[in-house]
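Pasting a structure below so you can have a look.
All protein chains but one are shown at their positions in the complex.
Labels run A, B and C following the written order; every chain starts at residue 1.
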Amino acid sequence: MLGLGLDTPGTWLLPRPFSIGWRSERGLIGILLRVFGRGTRALSALTPGETALVLGPLGTEFEAAEGRTTECVAGGVGLAPFVFLAAEEIAAGRPVRLVYGERDAEAVFDTDLLRELTDIDAEVFTEDGSRGTRGRVTAGLDPAADSVLCACGPTPMLAALARFAVEHDRDLQVSVEEHMGCGIGTCQGCVVRSSAGRWVKACVEGPVFRATDLDWGAP
Amino acid sequence: MLGLGLDTPGTWLLPRPFSIGWRSERGLIGILLRVFGRGTRALSALTPGETALVLGPLGTEFEAAEGRTTECVAGGVGLAPFVFLAAEEIAAGRPVRLVYGERDAEAVFDTDLLRELTDIDAEVFTEDGSRGTRGRVTAGLDPAADSVLCACGPTPMLAALARFAVEHDRDLQVSVEEHMGCGIGTCQGCVVRSSAGRWVKACVEGPVFRATDLDWGAP
Amino acid sequence: MTGDRATSPVMSQRLFGADIHSPVFLASGTCGYGQEYADLIPLDDIGGIFTKAVSVEPRAGNPPHRVAETPGGMINAIGLENVGLDRFIQDKLSWLREHLTRAHVFVNVVGRTRDDYAAVVAGLDPHDGFLGYEINVSCPNVKGGTLFGTDETALADLVARLRKETDRPLIIKLTPNVSDVGVFARICEEEGADGLSAINTFPGMLVDTRSRRPVIGNRSGGVSGPAILPMGVYATWRARQVTEIPIIGIGGIRDGDDAVQYILAGAALVQVGTASFVDPDAAVTTHAGIEAYLRAHGVATLAELVGTLDDGL
Partner (left out) sequence: MTGDRATSPVMSQRLFGADIHSPVFLASGTCGYGQEYADLIPLDDIGGIFTKAVSVEPRAGNPPHRVAETPGGMINAIGLENVGLDRFIQDKLSWLREHLTRAHVFVNVVGRTRDDYAAVVAGLDPHDGFLGYEINVSCPNVKGGTLFGTDETALADLVARLRKETDRPLIIKLTPNVSDVGVFARICEEEGADGLSAINTFPGMLVDTRSRRPVIGNRSGGVSGPAILPMGVYATWRARQVTEIPIIGIGGIRDGDDAVQYILAGAALVQVGTASFVDPDAAVTTHAGIEAYLRAHGVATLAELVGTLDDGL
């Protein structure tokens, strides 16, 4: 969770959830922040030297499997956790694929920087074909591959992937989005529905779940 | 009135009243801002290039009299309007005195800058004597002088001056402080009590009043 | 009102027997009697104004401080200072009549007794220069001690009485200071009100911890501004569920998105209050924002957006 704290004059902002984008050798962590609404706008207005309040790391993370390729499927700002994951896996000498979709070319994250941070090239898809391959990220996946599938992005994308995974009997981990209050499991604010019909907390039981553990509703 | 407007992400601030501190030849206006509470803190945090919302000029101003010295009596940030007034009067070749009091040396405004802006030297008083003359600004006034007295500062200082003016039959104009809503006379938020027992609006009927037009309460 | 006629959404609505060309009005008490804002914004480009409260007798109002900032809002205790009925008619109404062309005027009315309210309405009714009344029932009732707006019987009697005094649009301004605003909304409709304004302010207090005194001269005051936006949207939605007459949404509106929240929840019109203090253009911006929303979402007329919240009920 990233916020402005209570001291900043003239501001009121509930912290927002963010993924760790990368970490440097000096022990700094980086955040990939896309301006979406008022919170991300306020956070993006911070200038060097100003302070943000960080609570974390929180919740579950993607799990790679020894000896298998990790296929990261990112939709939009869902790219953020995979920058970290890919960098860690590549550094550990394990194979990673990064399939990354956006609406159009303008939205695509700086791919040079991405390569610098992760050491791999992302396979870019745009809905309008203005950059990379035209179409949805699902088109970039081989149903028969023996990889670990990890996905982060808009819920409709995750739901489509969940159906894909069931159909092709593939392991899929998803990182879900939900509004958060506390970020530490006390407020019950961030629930999503499990396949068992229970509410599970995205902040501590997630954000990464096995896709089969969640209820994806009617298709 | 100076504020942050409605667009700034994460902020809510009613505009605060400020005096015009000075104006440059290029038509810029300057504000002397002392950080007091949350509003002035938020405004002081603006960085070059950011926008503030100005509504003004509003209300009444001090009136000098041809052929007489203007004696400006400033308490604390009450200095602000006199920087402007003194500069204008001096530029017009009219005599001005600037008597300026603060609690202690630390609070005193940069007197070099002050001279640069106004072309006169302020006579500084501090309550603890740590700078200039020890004591209150009233000590700096000659009861018999034939000058126009103009004062701006904390209400107790203004009240003391109002008694001084009555006692010595001196003309006194005071700039008063009151919480403001609209700044333009519609909300009735900023009233002070007139000597006639009416409420008068500090934003449009003031902030500068003849001291005898206001009710200074029991001494 | 500008731009391609073919693609411009229709912002005008036929309401209260009038063509109201913009849904955005200035809120009572935040725009005086219109004069001061007329110098700052083009009043005829918005729907109009709700005047500062008018009472039979002139009122002096409360001691300072009368306003102070609160987190996300402000508190005020002006004390309904106003020039009184006679001078309102002489000075203010005549100005409004002469200076406004398209903008509509609703006169906000207060009183200590039912007769007080009735006297203001009866006194104003023969005059020109305004469209209708907004009855401020967040006033202590001299008889009962409680507010008219929080006492079901007092409210019913008041509305019934005022209905007899006028054929003009009679809008009752609901106070949120009740357990269920729906109950009071229904009473107004049943007794013949033509519209509802939702909402007035919440009672609040600030303490100056240095002096250990209330910041506000009157001790407590009414809280307004963005802080109360969700309460106002809720009250509008609740009133919409149980009544049919037009609702005017009020509380914390700063821009088009805020206003559209009220409109979807059921408001045909909105009022902008406290936000004008922060930016005098707020009402104009709000009008433009609503128009931009209609265009972006391909909605041809504002009227068809009103109350279309998909609330699953």
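The rule is short, and it goes like this: a contact is a pair of C-beta atoms (placed from the backbone, for glycine too) under 8 Å apart; a residue touches a chain by one contact, two chains touch by 3 or more.
From a predicted model like this one, the values you see are computed outputs, not experimental measurements.
Q: For the chain omitted from this view, which of the shown chains does it touch?
A: In the entire complex, chains touched by the missing one are A, C.
Q: Out of C:107, C:228, C:248 or C:284, point to the residue that touches the absent chain in the complete complex.
A: Once the missing chain is taken into account, the touching residue is C:228.
Q: Looking at the full complex, which residue from C:29, C:111, C:214 or C:246 touches the chain that isn't shown here?
A: Touching the chain that is not displayed is residue C:214.
Q: Go through chain A and note every residue touching the omitted chain.
A: Touch with the absent chain occurs at residues 3-6, 12-15, 38-39, 53, 55, 178-193, 198-199.
Q: If you put the missing chain back, which residues of chain C would it touch?
A: 70-73, 75, 146-147, 150-151, 176-180, 202-207, 209, 211-214, 219-220, 223, 225-231, 233-234, 237, 252, 257, 260-261, 264-265, 293, 308-312
Methods note: only the chains that are shown with their structure count from here on.
Q: Please give the intersection of the contact partners of chain A with those of chain B.
A: none
Q: By mean C-alpha coordinates, which chain is most distant from chain B?
A: Of all the other chains, the one whose centre lies farthest from chain B is A.
Q: What are the two chains with the top count of C-beta contact pairs?
A: Most contacting pair of chains: B-C.
Q: What chain is most central when centres are computed from CA atoms?
A: Smallest centre-to-centre distance to the global C-alpha mean: chain C.
Q: Between chain B and chain C, what's the gap in Å when you average each chain's C-alpha atoms?
A: 36
Q: Could you work out how far the Cα centre of chain A sits from that of chain C, in whole Å?
A: 45
Q: Note the residues in chain C that touch 2 or more other chains, in rising order.
A: If we look for residues of chain C contacting two or more partner chains, we find 71-72.
Q: Can you list the residues of chain B that touch 2 or more other chains?
A: As it turns out, chain B has residues touching two or more other chains at 4, 12-13, 38-39.
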